[in-house]
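Up next, chain A:
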Amino acid sequence: MEREKQVADKDYRVPSACGIFGMMSRSGRRFDGSLIIKAMANMRERSNGLGGGFAAYGIYPQYSSLYAFHLIYDNDVAKNETEKILSLYCQVEKSEPIPFRYTKRITSAPLLWRYFLSPKKNADDDRTEEDFIVDLVMLINRKIPGAFVASSGKNMGIFKGVGYPEEIGEFFRLDEYEGYIWIGHGRFPTNSVAWWGGAHPFGLLDWSVVHNGEISSYGINRRYLSANGYECTLFTDTEVIAYLVDLLVRRHQLPFELMAKVLCPPLWEEIERMPQEEAELHQNLRIVYSEALVNGPFAIIVGFKDGMLGLTDRIKLRPLVAAEDEDMLYISSEEGAIREIQPSLKRVWMPTAGEPVIGKIGATSYATEHYIS
Partner candidate 1 sequence: MKRIYIHEEYCIGCRLCEIHCIAQHSRSKKLIKAFKEEFPRPLPRLVVEESGYISFALQCRHCEDAPCLSACLTGAMYRDEKTKAVLHDKDKCVGCWMCIMVCPFGVIKRDENNKIVSKCDLCNGEEVPACVANCPNEALEYR
Partner candidate 2 sequence: MPLSTIFPEFKIIRDKEKCIACQVCVRQCAFEAHIYDPEKDEVYSDDSKCVGCHRCEALCPTDALNIIKYPFDIKDNKNWTPGILNDIYRQAESGAIILTGMGCDKDYPIYWDRILLNASQVTNPSIDPLREPMELRTFIGRKPRYVEVERSQERDTVKVKTQLPPQLRLETPIMFSAMSYGSISFNACQALARAAEEIGTYYNTGEGGLHPDLYKFGANTIVQVASGRFGVHPDYLNAGAAIEIKIGQGAKPGIGGHLPGEKVTEEISRTRMIPTGTDALSPAPHHDIYSIEDLRQLIYALKEATEYKKPVGVKIAAVHNVAAIATGIARAGADFITIDGLRGGTGAAPQVIRDNVGIPIELAIAVVDSRLREEGIREEVSLIAAGGFRKSSDVIKAIALGADAVYIGTAALAAMGCHVCQKCYTGKCNWGIATQDPYLSKRLNPNIAARRLVNLINAWSKELKEMLGGMGINAIESLRGNREHLRGVGLEEWELRLLGIKPAGEGW
């Protein structure tokens, strides 16, 4: 509670406009971060230097079986407290500072550390390994003042901070990492309180979420998540979306397409026009997951270990464009950012409201799969 209070006072649920970008190699080819930094720089207008960040998948192949925790610490006390907890619950295989270089504009930073962990779960603990990790992340974020878990997935990491995205990319030396999916975010918050943990992407397990928008259903989404064991400690809209995705896809086992339909359900009048079986599916989803409906303007890109998903709200109040070439899928706030790094595209399209763009490693098509014929 105290932690909640503290963070709430600091910032969050500050309305913000944003630029978002995602790119992935369908074949799983790894490439360095310089491309996405260039794309984000193209959308500089969409951020104001108060937050930027990146998620990258496939960057730690040598530790791919371990959970990579990226931590942001305000001070040494927080670091010591966190490390005590980490070694209590996990085998810490490696612990090191996250490499960075100061840039012209970023001349100070909190303590940035990463750990490669394998969970020490008791045999009689009937939680899944993922739930164990989720609980650990929640524990640190909630209980230890000045400590924040920025990412907690395998073979992936989130790099974020206060600054323009291209500066953050330079600061974290992302040109030295190679990943097969990159997701970026530039933030335009309406006030100047800046905290590195509040930047995007937001991550939990393998999920990373970047988000442009303000969620009018936040109050009820948060209460719904709370009833399902997710405590929203950051008071950011993005956190809500990350938890919803985790709940729906990992715990409730919904396919991505249906998860998107929970977040952005079709209108009742559309459901009524569907064939009976499909109508029943969508009606049941809407009735059961009414509190998971995400209302208000948003465009999101969700990254996960074998793909990414782009989605806008049910009436598309935020921009989102998708494009593909032979191997790559791009999702972006602006087409210009994609063309900046790949002028010769095979296809460029505007996803309609609430219609997800889903790319999966090894899949042949990026269009939404229609499960019911």
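Selection criteria: all candidates are chains of the complex that A comes from, given by their letters.
As a convention for this text, a contact is a pair of C-beta atoms (placed from the backbone, for glycine too) under 8 Å apart; a residue touches a chain by one contact, two chains touch by 3 or more; residues count from 1.
In this text, all values refer to a predicted model and were calculated from it rather than measured experimentally.
Shown alone here is chain A; of the other chains of the complex, listed as 1 or 2, the one that touches it is 2. Within the complex, the chain A residues that touch candidate 2 are 12-17, 190, 213-214, 216-220, 223, 226-227, 235, 252-255, 258, 265, 267-269, 277, 280-281, 284-291, 293-297, 314-315, 317, 369, 371-373.
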